[in-house]
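Have a look at the structure below, then the notes.
Heads up, one of the protein chains got dropped from this complex, but the rest are sitting where they should.
Order of writing sets the labels: A, B and C. Residues in every chain begin at 1.
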């Protein structure tokens, strides 16, 4: 079975820094031979991570779409159509061996919370100070904080080696 | 159509203060003639709010259960079995006109995040300082903070009057 | 906990006979003190059963809606918004103690199949000869066939008495 890792983050509200970090995560995920999972829509962190992982670095990319009519990011190889709306966030988390949260938004927060609940490790990037303090307190040792995509992926390698 | 309001909060990890506040919310929700929605399981905030609303105060109580085999709180009148696991949190939020979050846990946080995403008002009780600051920043004017169940229900009346 | 029974059947494609049978089922369900569950939309079998059960006979009516934006039948007391699309058919079945299938359509058939899978009794009305033979063969003793709503409800009483 292939190792699937998730990159979650803001859609329309992604900042330039979120998008740049997501692209870098996509590249590093490809280099590690992992399959990239995102929410699959054609915007923000989802599109940036998928583009870099797939087009530039040849990785396999999975997108878990909220609805059959959702616009799919062009660099998603395998589009899984759920018709669950934001409920698909739960599938994103359960299917990922671990979750990179890149930036912060309500949808991203729901994925972080569901990941904690499901016992998955979460690596925060660009979450902001208030989020980091609160989530570290809530999630305990499963919540990690990285300053750069490189550091985040190094953490992921250690976690996946178990 | 009846007005349904949700009370979300910790299950096994609920504190005594969470349980007491949930019971008081249940009583006040019954007095206002609203239908109480919870996650339906027989523990923590769900059970306490349902018991007080139903047994003591005669309200109608809905429970949205994660699985067909979930143990239902005895004071749930109408048990909705989803087989969605924590994905049922999305149904809880979409079905509630507004959400009372009573205490804090990973599951509760996922409901708050999904509520913000769905444009629902959320009234925080016993969330703690770190959560309140962060969520107010993330959710904007839809995030409210109450010091007591009475204050929370007074806020809810104003919100529902629109 | 209240006894919830489901009435499933065609939406836009319901025949006059399906609608008349659904209304009669709604009336008889109310007379038996059961809570009526339907798919909640404002058409076909869902709307007819809910109207007769609620408006005429004072029963409590639950509607399990496919999406937050779905138009709700006016006689649904409690609207449960799932955002599951046709996936909500699984919730309909799991939440019903037994299922009345009134008429036939692709959606109705999915509910019958999911009910068989979940070990629920299904009472067929207006299903047609080809459906009845095939489903009796597939579902075994859980599949029942009634010629009239009265006969269907009499069967349901026997099943619920267990």
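Convention: contacts are C-beta pairs under 8 Å (C-beta built on N, C-alpha and C of every residue); 3 or more make two chains touch, one makes a residue touch a chain.
Small disclaimer: the values here were computed from a predicted structure and weren't measured.
Peer 1: Just name the one of A:8, A:23, A:46 or A:64 that touches the chain not displayed here.
Peer 2: Spelled out, the listed residue whose C-beta touches the missing chain is A:64.
Peer 1: Hey, which of C:48, C:84 or C:153 is the one touching the hidden chain?
Peer 2: Here the residue in touch with the unshown chain is C:84.
Peer 1: On chain B, what residues meet the omitted chain?
Peer 2: 67-68, 83-87
Peer 1: For the chain that got dropped from the picture, name the residues of chain A it touches.
Peer 2: Listed in rising order, the touching residues are 1-2, 4, 35, 60, 62, 64, 68, 72, 76-84, 90-91, 94-95, 118.
Peer 1: Need a quick check: the contact residues on chain C for the chain that isn't drawn.
Peer 2: So the residues of chain C touching the missing chain come out as 84-87, 89-91, 104-107, 109-110, 113-114, 116-118, 130-131, 133-134, 137-139.
FYI, only the chains that are shown with their structure count from here on.
Peer 1: Suppose each chain is reduced to the average of its Cα coordinates; what separation in Å results between chain A and chain B?
Peer 2: About 28 Å, centre to centre.
Peer 1: What is the distance in Å between the mean C-alpha positions of chain A and chain C?
Peer 2: 40
Peer 1: Can you tell me which residues of chain C touch two or more of the remaining chains?
Peer 2: Residue numbers touching two or more other chains: 68, 83-84.
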